[in-house]
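Omission of a single protein chain aside, the complex is shown with its protein chains in their original locations.
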Amino acid sequence: MAELTYRQAVAAGIAQEMDRDPLVVFIGEDIGAAGGVFKTTEGLFERFGPERIRDTPISEQAIVGAVMGAAMTGLRPIGELMFSDFFAVAWDMVANQIAKTRYMTDGQVSLPLVLRTANGGGLRFGAQHSQSVESWAMAIPGLKVVAPSTPADMLGLMAAAIRDPDPVIVCEHKALFAVKGEVPDGEHVVPLGQARIARPGSDCTIVALAAMVPRALEAAERLAAEAGISAEVIDLRTLIPLDARTILDSLARTGRLFTVEENPRVLGWGAEIVSIAADEGFDSLDAPLVRITAPQVPLASAAVLEDLAMPSVERIAATVRRRLDEAR
Amino acid sequence: MAELTYRQAVAAGIAQEMDRDPLVVFIGEDIGAAGGVFKTTEGLFERFGPERIRDTPISEQAIVGAVMGAAMTGLRPIGELMFSDFFAVAWDMVANQIAKTRYMTDGQVSLPLVLRTANGGGLRFGAQHSQSVESWAMAIPGLKVVAPSTPADMLGLMAAAIRDPDPVIVCEHKALFAVKGEVPDGEHVVPLGQARIARPGSDCTIVALAAMVPRALEAAERLAAEAGISAEVIDLRTLIPLDARTILDSLARTGRLFTVEENPRVLGWGAEIVSIAADEGFDSLDAPLVRITAPQVPLASAAVLEDLAMPSVERIAATVRRRLDEAR
Amino acid sequence: MAGELSVSRDARLAMYRTMVECRTFEERAQQLFFEGLVRGTTHLGNGQEAVAAGFAGAMRADDYTFCTYRGHNHTLARGVPMAPIFAELFGRGSGLMGGKGGSMHLTSVEHGAMGSYAIVGAHLPIAVGAAWSAQYRKSGQVAVCFFGDGATNIGAFHEALNLAAVWRVPAVFVCENNQYMEYTAIGSVTAVERPAADRAAAYGLEAIVVDGNDVRAVHEVARTAIDAARAGDGPALIEALTYRHGGHSRADPGKYRPDAEVQAWLARDPIPAERARLLAEGVREAELARIEAEATAAVAAAEAIARDGPEPDPATLETELWSDGGSAWRN
Partner (left out) sequence: MAGELSVSRDARLAMYRTMVECRTFEERAQQLFFEGLVRGTTHLGNGQEAVAAGFAGAMRADDYTFCTYRGHNHTLARGVPMAPIFAELFGRGSGLMGGKGGSMHLTSVEHGAMGSYAIVGAHLPIAVGAAWSAQYRKSGQVAVCFFGDGATNIGAFHEALNLAAVWRVPAVFVCENNQYMEYTAIGSVTAVERPAADRAAAYGLEAIVVDGNDVRAVHEVARTAIDAARAGDGPALIEALTYRHGGHSRADPGKYRPDAEVQAWLARDPIPAERARLLAEGVREAELARIEAEATAAVAAAEAIARDGPEPDPATLETELWSDGGSAWRN
């Protein structure tokens, strides 16, 4: 077992797959000699050279379009969008072209491609550089969406995304880049579509993603220590394909479900989880289904305001405790 | 009372407001002498002239950006995006600029603007010209979203949207353009944020939007006639601001909630409604919360497939009936 | 300029045949739209056949075509059979894409017809990607990307041309300047007179304008540009001046165009012009008549097959979103 940062795991995952398959190529802004603005691609240029690792102009539509065109003609390209907010600039390419082409052509076109991006808040970058856009992608049929919370999952899900025959959006959480963790030796691949029970529990289920996973875990520890509440924490890992089974099974055991979402409230991924649970898990429900989210405003840059917006350990723990009390 | 088509109500709403306020201007592709590709803007060019009604190049980012720049400097501009799918091309302008600027500048900038667009399926136009994108906009803090189902609401909500001091997305449903209906004489304005109980009922609540409203109403008639089920149908009319109160009140009376959504399932607007109901309406729930949606695929162009994808009167009625039976 | 590169008699006849097939197909498609058999929308290429035929005649079988919703000509020109195209227009299960795409999205990867794209400008960056892939794989393939005059004002055009030029990918961009967007004249919303050619220098490219109603002139610039791209000399941007005979789409009668303008362009119809030239070169009338009759017969036969095609199997609604053939998004 090696210890890697989440940041290093990004490059390690890409390198593992580029070593394995010469058809894997990678383009983006400042990803080459510069190693990426978050240093997530350091060493790749030196190792794989300018034919496989290419810097682009600031042309997100061209980056995503080129990745699509390359994927439909035999390559397995990876494109970087430096910040996930910039998906908006290329949204037609992502949502109208990449997501729909296989279906529209009745399977003639395959798009084995990855779009990877620095997602999420917490770095005081303000409203145009801090969004959680995984829910935008989740809503579009034809896109798979991955958002790992640990270095091991980062590496393994990156590998799976690159191997996947369909388009995968990889959301790398900015606030996790410095986090360290053990990563298995040798080839490591984590299958898409499997949630992970990060902490077993029996009183309630807390579903979280990416940077909210460590917060949910810490909240669960506090709930155990301070209120004797046993919270099960599920790390979703992949939004599409969605491991609804793991959530529903957990709910069947606990009877109470919370989602912890960094995104503004309306139509964050938790809404879909809740809408599944409110139908298929109805008989298990002992209490209201509760979403813990950011308020429905853009993310402010001031530390005080940003911290207030994103679900904190305190807010998660307090909300779960209050709602469990109410339900008793 | 005059009878107008939904299509005519669009132009009538714009004309009413342009007559009233010389700061209202309107730009888009082929909207001028040509009267719009859906003929929704016929007569406006003749009436208000080339300074106020301007054709643009095929440059959606420029259209939306120009509308924003004009709004922040004293005009009340309207921009047309010919098909709602094209929001994707200008999504940065909509989601990152227009939606966030007032908040980011702490209220220094006001954006009294309208983006109007032909939304939705049913015309065999295929996956890139048939999407329901109201849920994309609903998810972004800072955008108001309107989707009328009748000519009277089209006119009145268009007027309210133009008068509103904040950005409003007006989704005009393509499949409703030919529908006729009574429109009140004189100035007509329908406030944003008020749902309409389109049909009172006591056994269940069906929440629908735009082209799904007439289908939900017809399904409700059938349920009454064929199964003695009394369904209340709510026409949401506005997604943001959302009239959650009307829905929760109805749910409190009926105990059963269905949403009818034209969009693919995942993170359609119904997910947010359900997530509100599953929390705040929990004590009212007599049965699972059920979403009736399109499947999670792009919309096919073949009539058979498109009709199968969109919730039909039959599917709505059958689903409600089956789920009510199960819950008994 | 035409005639500098040698073109065989057979190649000329083949291009003539392509033009006639396209025209015959489109005229029938329009009738069938009015009869209600073609659903949704169609954007016909009548009048613009010389561009499709001249380029297709200069392409290798494994080259890539990227085109727009106005893509019937380009799809036919690559040799895609008519019956599945008609069936696709009818929304049949036997359609080229099983009824999932429709008129605006004709695709036949097997023929190098890499798709018809309905969002203006979107396919330009995608074509850059295909050309980059060919460059990386050293396959010698070229990507040819057709688009309208209106597409030159959208951002994707700019990004694609710049990236193609910087990476020197084997891509040929062809602007079919038919003078109009939907109902608005391109000149009224464009800062320069030649929407594509006058922008070529912005990407370090040569300004190339060709008479898009002269199949031989088109063929010549096509060969030059495609051969250069294949040889590694980078991309080209070509503006072909042409005109659509009908309206923009569906039932549009195109009344926003001055009568005299329409008449002048109809008089320059590429098909009679090429026919006259072939006759003058000694091709027998009967040979041309045979080509025309064969086209008519082929269209009729294709229509009949398509009419007999089944409606889509409802089960296909949820197939082929993913490579496993299905569309499951959850367990």
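Things worth noting here:
Going in written order, the chains are labelled A, B and C, and every chain counts its residues from 1.
Please note the rule applied: a contact is a pair of C-beta atoms (placed from the backbone, for glycine too) under 8 Å apart; a residue touches a chain by one contact, two chains touch by 3 or more.
All of these numbers come straight from a predicted model, not from anything done at the bench.
Residue C:165 is the one among C:44, C:59, C:165 or C:271 that touches the chain not shown.
When the missing chain is restored to the complex, the residue among B:62, B:133 or B:207 that touches it is B:62.
Only one residue in the set C:40, C:71, C:155 or C:312 touches the chain that does not appear here, and it is C:155. Remark: the omitted chain is touched by one listed residue; of B:15, B:170, B:183 or B:240 this is B:240.
Although one chain is not drawn, its touching partners on chain B can still be listed: residues 25, 51, 54, 56-57, 59-62, 64-75, 77, 92-93, 96-97, 101-110, 112, 141-142, 165-166, 193, 240-245, 276. Residue-level contact of chain A with the missing chain is found at 29-30, 32-34, 37, 55-61, 85-86, 88-89, 123-129, 266, 295-298, 300-305, 308-309.
Residue-level contact of chain C with the missing chain is found at 153-159, 161-162, 165-166, 188-192, 198-199, 201-205.
Keep this in mind: only the chains that are shown with their structure count from here on.
Seen from the Cα centre of chain C, the chain whose own Cα centre is farthest off is A.
If you average the CA atoms of chain A and of chain C, the two centres end up 40 Å from each other.
One finds 36 Å separating the Cα centroids of chain B and chain C.
Centre to centre, using the average C-alpha position, chain A and chain B are separated by 30 Å. Among the residues of chain B, those touching two or more other chains are numbered 85-86, 88-89, 126-128, 266, 296-298, 300. Touching two or more other chains at once are residues 98, 100-101, 105, 117, 119, 155-156, 316, 321, 327, 329 of chain C.
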